[in-house]
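Have a look at this one.
Other chains dropped; remaining ones untouched in position.
Here the chain labels run A and B in written order, and each chain numbers its own residues starting at 1.
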Amino acid sequence: MKRTLGTCYYPEQWPSDIWAEDARRMVAAGLTWVRIGEFSWAKLEPEPEKYDWAWLDRAIQTLGDAGLKVVLGTPTATPPRWMLTRHPDMLAVDRDGRPRKFGSRRHYCFSHEPYKVECAKIVGLMAERYGPNPHVAAWQTDNEYGCHDTTISYSDAARVAFQGWLAKRYGSIDQLNADWGNTFWSMDYPSFDDVDLPNLTVTEPNPAHSLAFRRFSSDQVVAFNRLQVDLIRAQTDAPIAHNYMGRITDFDHFAVGDDLEIACWDSYPLGFLEDRVGADAARQRAFARQGDPDFQALHHDLYRAVGKGRWWVMEQQPGPVNWAPYNPAPLPGMVRLWSWEAFAHGAEAVCYFRWRQAPVAQEQMHAGLLRPDSVDAGVMGELAQITAELADAPDVVPVQAPVAIVFDYDADFAWAVQPHGAGLSYFGLVLDMYRGLRALGLSVDILPATARDFAGYGLVLVPGMMMLADDLKSALNDSGAQVIYGPRTGARNAEMGIPNPLPPAIPNLDVTVTEVESLRPDMPIPLASGGNIVNYRDVLAGAAQSVLQTANGESVAMRDGLHTYLGGWLDPVAMADFLRAACVQAGITTIDLPDGVRIRDTGNERFWFNYNSDAVTCHGRTIAAAGVLRETRA
Amino acid sequence: MKRTLGTCYYPEQWPSDIWAEDARRMVAAGLTWVRIGEFSWAKLEPEPEKYDWAWLDRAIQTLGDAGLKVVLGTPTATPPRWMLTRHPDMLAVDRDGRPRKFGSRRHYCFSHEPYKVECAKIVGLMAERYGPNPHVAAWQTDNEYGCHDTTISYSDAARVAFQGWLAKRYGSIDQLNADWGNTFWSMDYPSFDDVDLPNLTVTEPNPAHSLAFRRFSSDQVVAFNRLQVDLIRAQTDAPIAHNYMGRITDFDHFAVGDDLEIACWDSYPLGFLEDRVGADAARQRAFARQGDPDFQALHHDLYRAVGKGRWWVMEQQPGPVNWAPYNPAPLPGMVRLWSWEAFAHGAEAVCYFRWRQAPVAQEQMHAGLLRPDSVDAGVMGELAQITAELADAPDVVPVQAPVAIVFDYDADFAWAVQPHGAGLSYFGLVLDMYRGLRALGLSVDILPATARDFAGYGLVLVPGMMMLADDLKSALNDSGAQVIYGPRTGARNAEMGIPNPLPPAIPNLDVTVTEVESLRPDMPIPLASGGNIVNYRDVLAGAAQSVLQTANGESVAMRDGLHTYLGGWLDPVAMADFLRAACVQAGITTIDLPDGVRIRDTGNERFWFNYNSDAVTCHGRTIAAAGVLRETRA
């Protein structure tokens, strides 16, 4: 399959007499896809049940006539103002109990049933009308679920729905009280109706309560999405997608993805750098115009898994954005690098957000492919280069990676409920381990928590997965791969309790976590072999072989055969040593890469990417700043 | 006109039998003015419509008999407790939706109509009674509008008033929707009644919405003040003033000032240092007992403009205050320096806050001229020196400065709505440019955005003025002065949209801003000629001459004839070089001053001020720590 390019377009925001010229220029720029419609509800239904489809008919026709394929978005992320008049209680409520008002976007609570009826109506009508349209080659549901912290709502609607969800999950209130250990502080509930949402408690709520609420909130997103998918699928065979936002982990993307054909994500490397990556200030400075060298790649690999192989970048940053603490321009060449990195990781399409910079409203400072005055923005030069390269070069051939990391949203919920140390997160741990693998030149596959088949992987990492299902333990045990568990893997049972026998309780691996501790950033624990434990440590006991020790001689990692439990969050030096040794054990070849230089192998090529702002020479190659090297693989 | 001194006095807080002795000592200390009354509503109207004027009659008589001139303040900043009982909804509401309760001061919403009726009643009665009083030589309306973040209120009263303001400004809801670009996220409003206040939205509200609300909030202050002015003016020819607070920019002081004869401001150099100046910690440390060397002067020049030439310092810090994060005592000599600096910038009067330190309530830790036990505070020695110097020295003769900066409150609103980079502000940019001029020994005039006559100025700076009216463009174009625009000048149209053609669209200056970026504090962009761009940058293109470049060769400033667009926020080194060159071009003589040493020229004298805590020798002069030098000018 040839890799394609696209853009995001808002015909409703521009005079209709320029649509045709816009479409012509898109095609001329080498674009295949144009996503439209996802914020246009007020234009489609300006008054309740008074619809205006004419403009959208015409827009699709115009774009299609020019040779573009349309991705049609459902507009449910932006209900019109009249919706609030009809349903004043449809708003989500924040942690402090305040309704989150109209005036921007995503102003709805996933648990508000009447709003879901309204969504079903508009989506159903769109699906009926445009399902058969030949120009509509794909669909997108809503837009960026969870963005702006919108997964979790403390509304009355959410409370009532949560009580119903609890009743279904636990069957009886006694079971809930027992599973949550509510006896602890006399927190027993007489009935499900007495269970409130876990905000504004005097001190922290029961972690079982908080975890249940996060699971419920995730399920509500899945249900909201499924409602739309069912309506669309009834009218078309075109693939249905959702565009996930980077570093949003508060609902289960795999569960949403199970209902979709394609997983898309929105990649804003500079926008993410300060608040989402978690790197220190020096690293943020070093990559201020390039983005973190591993953050995008991790998402690429994650969404390849979420999309069961089919994934896109639906929104690619093409210049400065408007919403980060600081909004610098990308280093020249980075838009090309980001695009090729996506393709190297298997993206089917990369779409730039947005076609033309809007001169109005919230994103007027967000760059597009065109300036607000319709002149080509500077990035169009890079786009021309990409287009030419796509035409000339061989297509990317997907291939299984030698290493896999299991990624579990439920674990992220559990860490969020109980980070144990300030600022710690599951995502952060996974990113550090992913970074460690990438620094060794490795390509990585991400697997969901439901994976049971590990064939073909020489090494599987299962870090921080607090709830480890018994059948996953068995599958890993039987996989034949080297497996690295921990830290914190298997630390809790399904209801957030500490299991007995104590964690990790891995079959055929005699290791017990006897104590855990979290560490101040200024108190790393030195290892005997160099590097340090940082952030978090499981203290280990057991008969398995100690394969990594602190300078004091305490075991940090213990192994039996193919299975290793790692008890410490390792710093980059220790991580490299530990993972390099594991790869040797697993027969996987590694190559030490300088900071900011990364490799991605496909079936037929090796890509080298240089995220640094200077050229780098390594392993006999010189890669320019923001440079991309393609080499044919044997 | 001879410069005069005064103080702020609260007869209602002291036994009446000490008033006469207080008055005698004020006169003995060389004071001319005594401001009274502005917090005394509860004493004047202890119960609704039961008035007690006797004490105020007697206080004015006592002070006047001693030879003092009274400034009488209206008491509307402190409505009594019974007012709340009458009007429970009169309170302002904060951004989080919480009423801002009784128990301190400024507890009212500017949009609450019944409260305005109450204000009109008490002000009308005061004006009738004291307008003819010969001892009342000036009036003050209310006290420090906007202090404690009180300009903006999210109350129901504000919402309703805002909707009316919108209806008047836009005429039709279609026009508002079009002007704001509400199609963007389906934010179109069916009617004006559907427009809510722009707080508590899910993500940021439409910047056009936020800017309109800030303009509305500013207009409400202007209207509130005008109501009082009209009532007072009907009864007296005495000048009417308001005492603005430093670094309050959320209403248009020029618009308020247009209704007044005198602009006063309240100068607390140490109180301002930490939260309002914006300097880094090292600079705060260096000037911890002196205040920032340019912050007061900028306000002096600003209020000279707001007062159309007539301005005072109504409250001058005389010792430690109580309300800053840290409250050190001033370096000996600084009260004298601050006083003379005000006079050198043209102040008619400097009044010290307050006569006697209060032993009770919120400001009990705020120093006065007397200690709480009525003994002279240490500062009285400096006051005696000032009094002697005023008697001996020639009076200050006002003169037009060679350089002007246009200051636009509307630009400050727009930057507040859209700073683009964390912590950036219009005021901060203006202060940096003002500081740059002052470091070159220049005296500066501030001009309002309504200025069209620039005769006599060799150099005019128009930094960061996001909305630049066409007739101001023309006036600047025709002025014959060197004009420096930018960064960010002309960046938006009147409704916060990006104009087409792109900014800055200055006549006869072929420069286009093709992209903008904000910068992390740790990523300055070096210039070819030394120094750096910091904070914010406009990327420039066009046929005008490049007169400043980055180390990479990109244009930072471009000129055609007298007109220069500056695309970068410059650091002090770059700023000095750039402004020095501009002054050469404009034929203005500059003199490089050491940090903390500043010059102010009047018609007949040159004043040298040393804000440093050590003596400084420069240009053949030695100036003591906290020293003031006066030299006769040719």
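By our rule, contacts are C-beta pairs under 8 Å (C-beta built on N, C-alpha and C of every residue); 3 or more make two chains touch, one makes a residue touch a chain.
Predicted model, so just to flag it, every value in this text is computed and none were measured.
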* Per this structure file, total copies of the shared sequence (2 shown) -> 3
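Going forward, only the chains that are shown with their structure count from here on.
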* Chain centre separation (chain A, chain B; CA means) in Å -> 47
* Touching chain B in the complex: which residues of chain A? -> 10, 12-13, 39-43, 46-47, 75, 78-82, 85, 92, 96, 98-107, 147-148, 150, 274, 281, 284-285, 288, 319-320, 322-323, 325-329, 357-365, 367, 371-373, 377-378
* Asked: Which bits of chain B are touching chain A when the two form their complex?
  -> 96-97, 180-190, 194, 196, 198-209, 418, 420-422, 496-502, 514-520, 522-523, 539
